[in-house]
Structure formats: C-alpha cells, structure tokens
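For this view, one protein chain was removed and the others were kept in their places.
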Amino acid sequence: MIGMLFTVVLVLAGLLMPKWLTFLVTMAAAQGLVSLGILLLMRGGVVSFGQGMVFALGGYAAALGYSRLGLTDALGLTLLGGVTAMLVAAPFAPMLARYRGIFFAMLTLALSMVIYGLLMKIELMGGSDGFNIGRPTLLGQTLSDARVGYVMYSLTIVTAGVMALLSRVYFDSTRGLLTVAVRDNELRVEYLGGSVRQAMMINFILAAFAGGMGGALVVMSLGHIDPNFSYWTTSGEFVFVAILAGWQSVLAVFLASTVLEVVRSFSSSYFPNTWQLALGLFLLFVIRFLTRGIGSLWIKENRR
Amino acid sequence: MKETMKKAVISPAFKRQAALTAIGAALACLVQGVQAQETFKVGIVSFLSGQAAESFGIPAVNGAKVLIEAFNKGEAPAPYNKTGFGGMKIEPTYVDENGGASKQVQELRNLYDRDKVDVVVGYVGSGDCLAVAPVAEEMKKFLVLYDCGTPRIFEDGKYGYVFRTASHATMDNVALVRYMKAHNVKADSFNMMNQDYAWGQDSRKDFLWSMEKLYPNAKPGEDLLPKFGAGQYGTEISALMAKPADVTHSSLWGGDLQAFILQSGPRGLFKRSQVVLSAADHVLPALGDKMPDGAIIGARGAYGLMSPKSALNDWWWAIYQKSYTVYPVQAPYRMAQSLLGLKLAVEKAMAANGGKKPNAEQLAAAFKGLEWDSPAGRIRMALGDGHQAIQETAIGKTRYDAAKKMVVIDDIQRFPAECVNPPANMKSEDWIKAGFPGAKCN
Partner (left out) sequence: MQTLFTILIDGLSYAAWLFIVALGLTLVFGVLKILNMAHGSFYALGAYAAASFVSWGASMKMAPAFSIVAMLLAAVAVAAILAPLTERGLMRFFYGRDEVLLVLVTYALFLILEDVTKLIWGANPYYVSEPYSLFGNIDIGSQTYVGYDFALVALAVIVGLAVWWGLNRTRHGKIVLAVIHSAEVAASMGINVSRVYMLAFTVGIFLAGIGGAFTAPMISVQPGVSVGVIIISFAVVIIGGLGSIEGAAIGALIVGLARSLAVHMAPVAELFSIYIVMALVLMFRPEGLFQRIQARKI
C-alpha cells in the first residue's frame, strides 16, 4: 500500500523536479527493476553476478525492435524486452538451478561475459560502439521534446511500481514463501515435497523478465545501447544495489538504486579525479555498516 | 517466516529522519540555483582514469587548463586576445569520461541541467560521442565533440546543436596510404593488426580499402584483431614475423601500442617490415630511444612535431611545454583547436546579438561553417552541413636523435584537407571505395 502511494507521489513530484533529477530517478527506477530480479534470486539464497546479461538482452531486444521491426510503442518495447530476456535466459535456467554460492555467481558472470563478447563482435548491432534509437511513442502518441522526459519517467516509475506490487504478491504466495524456505534449508523443502529446482528455475526466469524490462526502459530513456550493458562491472553494480537494499523490502531496492545513482553522480561532480575512490569507499561503508540493507532500517524484525 | 509475513511497519523515528532529509535536499537544490551570471561555463569531458587517460584524456585536459588560463588573462595572440570568451571569464568543469556511455549520458544531463554549463566540450570515445550527441540535441544544448574518430556522427545523423571541431578518422589511413605511395614504399604484401573493437575495425577497413585503390596489386596477409587492452603481443608478433609482409599496419594506441612496440622492437619487426602506424605520435615522447627508427606514423592531424610553423603554434607550444615539461602531442592540440573555435564562435555570436551571452541557437548559427586558425593549421567546418570540421594532416617517419635525446620526425609530408577527407555529399566509406572522387591533392 505504501508502495502504491509512493508511486503516485513520485509521478506527481516529477512535474516539479528539475530535468536532471527526473532522468536520474528514471534510470534508478529502471535499474532498480534489474536489481529486483537479483532480489528474487537472493531470497532463494543465490546471488547472480550476471544480471547484466538479461539487462543487455532486454535492451538490445527493445533497441532492435525499434530500429528493425519498427515497433515504437514504449509499453510494447518494455514488454518485448522482458519477454526476450526471459526466453533467452530460460534454456540456462535448468543448468543454473543446480548451483549455489560462489559457483552460481561465477557461472552467471561468465555467461554475461560470453554475451558481452558476442555483442562486441556483431558489427550489425554496432559492435563496441552500440547504436542509438530514436524517441519511442506511447499508445500511438508521439512525444514532444519537452514532454518525453516526463513521460518516460512516469512510465518507468509506474512499471516499477507495478512490478514491485507483483513481486510483493509473489513473495507472499506459496512459491515465494517456498523460495525463502529453500534459502534456509533445501533438504527440508525436498522432504516436504517441494521442488527446489523448479523454484530456482522459475525465480531465474522471473528475474530475467524483470531485468529485461529494466533494460528496455533504460534503453528508451538513454536512446543508446552498447555491449557494456553486459559487462561484469555493470552486473556488480546491480548486485551492490540489491545488497544495499537487503532482501526484505521491495521498496528498498528502488531506494537503494536511487542512492547509488545519486552517489555516483555527485562523486563524479565533486571528485572528477577520484570518483572511483569515493564510490569504493561508499560501497565498503554500506557493506560494513548496513549489514541487512536499507530495508532493515524500517522493517522491524521480530526476534525469536 | 515471520519476516515476509509482517507488514512494513515504519518507525516514527525513521519518518522524522526522512522528512528532515527531504527538506535538506530541497534546500540544497535551491541553493544550487542561485549563481553568478558573468561567467561562461564550459564542461570538459575526457578520460581522467582508465586506459585512455595517459595517452589522450589527461594531456587534453592539461591543454584545456593551460589554454583557458591564458584566455582568462587575455594573453592569447590575436584574433584570440579578448579576455575569456568575449570578456566573460571562462569557468571550466571537468568530468571523467570513464565509466561507459550510459554514465556519460547521465553526466551530460547533469552538466547542462544541474551545473548549468553553457557548452560541453568533450569525448574521446566514439561510443560516448554517439550516445551523447542525440541527448544534447534533444535538450537543445550546445555540444562540441573534440576528439572522437567515428565518421558516423554526421554521416548517419543530422544535428543542429552538435559540432565536431576535428576531422574524423577516415583521413588518418587515407593519408597514410597516400604517403606510402608518394614515397614509393614497396607494398606488394601487407599485414594488419588492429584492436578488436569499433576503432580498430573501422581503421582496418579504411586502410584496406585505401590500399585496394592506391596499391591494386597489394595482397593482404595477416589480419590480426587482438583484444583491446591485451597488452601481451608475443603471439601476434610471431604471426607477423612468420609471414612477414612489406608493410605492417596498425591503428593501435596508448598502452597497447607502447607494449607492442616494446615487445616487437627487439624482435626485429621494424627491420623486417615497414611498419605504418596511423595514430602513434603520442607514444613518441615517453618511448624515446625505445622507439625504432623508420616507422611511418600519423598523428590524426598536423600535430606535435608535425604541426605547421606559425606564431600561434609557437605560442601554444611554449605555454604547454612550460607547464608540463613535455611537448604537446595530438590530444591537447585537438582540445586547443576546439576551444579556439568555440571562442571565435561565441565572440561572433555576441557581435551579432549586441554583446550578450549567446544562447545555444545563436552559438549554433555562429559555429556553422566557421573557419579558424589553429596551431595545427586552418580548421574548416565543411562537412555535415557545416557541423563537421576538416583539416590538413601530416605523416612522417620516426628517428631517434641521440643529441636531442628525443624522437624526431623526418620526411614530413602534408596533405591538404580536401585530399584526405571525403566531400560534403559522400559518406567516407563510399568515397574511399569509389577511389576518392573529387580529392584535391597537390
């Protein structure tokens, strides 16, 4: 409920915010979607270090859909991105569902780097330079220069809000609860008749869907895509946001994403020569002192 | 599973904290908005970290710093002798280009919207240029691209607010092959080695097609594409030496080029084959005696030791060398010509609008088709409907001068802009493949 209210407030607030801030929040929300995917997997006890792969897949699907298929509707492209990422990631799900811990992380990382290598080589899609796409339309309406920023912002926020709501529903559903049980003790779940593999596979596919949508939204706001979307440092940032958020609260994911964007943006401004140092210190600080993520700041845990 | 089943209970303390933070943030934004009006704010974006920092980014930023300082003191020679830009002090903001195109788009928006810069001058990476150009256009803000090489910017798109003040990369390899032809370099066979990403792939194509036109009987041999940043070229060098060709071409740059030279020099590559390097001038000062003699090199323009003699050039050389000990190579030159052009455009626009700070439209009108003198020769915005510059270039041969303790460049040949740049109505690729129609070489 709070989430819905928040979404509405944000959409309205967007009318008053300076353009750079709406863009920042748009990016944060879209990237938050990708981290939401990681959250989905984290609840099951695994961390994907290759979420950049689905991010890139969704982005390229949307970009190619725009430039090759002539599909310009923003909503359509978002869904296209999500579905494509899901379809491409699905064949890998059974294999990945068998691994845990550092191996799951590494497998996903390696996969995303293979996709990166592929994308770098394919000159038809711009190779390492990537390519640009034009302005998307929304429900048949063209968007003017002045309005496009706000419209994309609203679309992204609303999509994020809807996905957040759906996630909440999913988390409270049988399978969602099963996922948490898997994180605690897989053997017990198997004994009780649940299928761990199936749960993990479905989580992976859903995470791909979220990531793909995030990728499509980013591409439409950015107007540009390149293979860096699949690079390991991009994936690392998504993981960081998920860790920063903690795995209890969905809202925290988007907040964490915004925090990272803000920190990155300001450290670039104030420390042009040492922004990496600033960012690294911030990361360390968060990992050290916010052990259960931002979500733990407001969700009281009942201690047993 | 208690954690997932409870409702989100927001503690009152947190609510208070959040409110305070929100108020604080709002105040901060307000304060930012109040600024002085009498300066001209320029955002300068280039690589301050990462692999392009040492070879391109930091030298360019150094060039900007020393030039802006001179401008603000009114010390530049005429016609650049007004203080700052038309009397307004120049206030630079520097941003690191490292971090990927998505980040650059965000940074560009921040520069225009949050930091309220008037103009952004930047971008070495072609991917970054391609990503930010449409954004500036959409925001109707003035953007000057000073370094990136891809011809695609104005060949694949039209822009009203985006300008590039240096030639694109086509001229590098066209000039290289023309030099070889003019100096009767034997090239019945040639090997190529380029980094496997857009820059390397484009350079390779330009060289290959140019060779097809000017050396029709030449046979391409090894076609190596090492990963960008590989740093270890032992295998590649073996391949190049196992099937040696008359000419070995490479568009390598920065740390990769230096590693390649350090590793191939002792193995005799430069003696076995005529090595031609399209963008190598920036590695000469540091390499010194480790640079083998007789390599044919370009600087992506008439820069550094190959720059034409002029009062402006002498002045520029002196101020750069005084501040940084080393002489300026290509990157700071390109930054300089960009800032000089910008200065003239601003002052031209101010003359037209009665002395006020020009807005983006007035600047665009002033910059379109502009011509100006730079330390590297005359720059003319002749392509891309007046948005893309062309300039002359120079190619030469390296030689280490033990007395001067530095690498010098001999046999310098200059190529006029119209000789090595495509005409306004043709794409570079088509122009080369058609055999350089309309090229005016002397």
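Lettered A and B in written order, each chain numbered from 1.
The rule we apply is simple: contacts are C-beta pairs under 8 Å (C-beta built on N, C-alpha and C of every residue); 3 or more make two chains touch, one makes a residue touch a chain.
On a predicted model such as this, the values are computed, not experimentally measured, just so you know.
For the chain excluded from display, the touched partners among the shown chains of the whole complex are A, B. Within the full complex, the residue among A:L36, A:V196 or A:I225 touching the omitted chain is A:V196.
Touching the missing chain, out of B:L225, B:A365, B:I412 or B:M426, is residue B:L225. The omitted chain makes contact with just one of the residues A:L75, A:L143, A:L166 or A:L283: A:L283.
What chain A contributes to its contact with the hidden chain is residues 47, 49, 95, 98-103, 105-107, 109-111, 113-114, 117-118, 120-121, 186, 190, 196-197, 232-233, 236, 239-240, 243, 273-277, 279-281, 283-284, 287-288, 291. Listed for chain B, the residues touching the missing chain in the whole complex are 49-54, 58, 196, 222-227, 229-232, 234-236, 238-239, 241-242, 254-255, 258-259, 262-263, 266-268, 283, 286-287, 290.
The rule is short, and it goes like this: only the chains that are shown with their structure count from here on.
Separating the CA-averaged centres of chain A and chain B is a span of 34 Å.
For chain A in complex with chain B, the touching residues are 2, 18-21, 23-24, 27, 120-121, 123, 126-132, 135, 145, 148, 171-172, 176-177, 180-181, 218, 222-224, 226, 228-229, 231, 234, 248-249, 251, 261, 264-265, 268-269, 272-273, 275-276, 297-302, 304. Within the complex formed with chain A, the residues of chain B that make contact are 1-6, 8-11, 14, 29, 48-49, 93-96, 99-103, 105-107, 109-110, 112-115, 126-127, 130-131, 134-135, 138-140, 150, 152, 157, 196-198, 201, 228.
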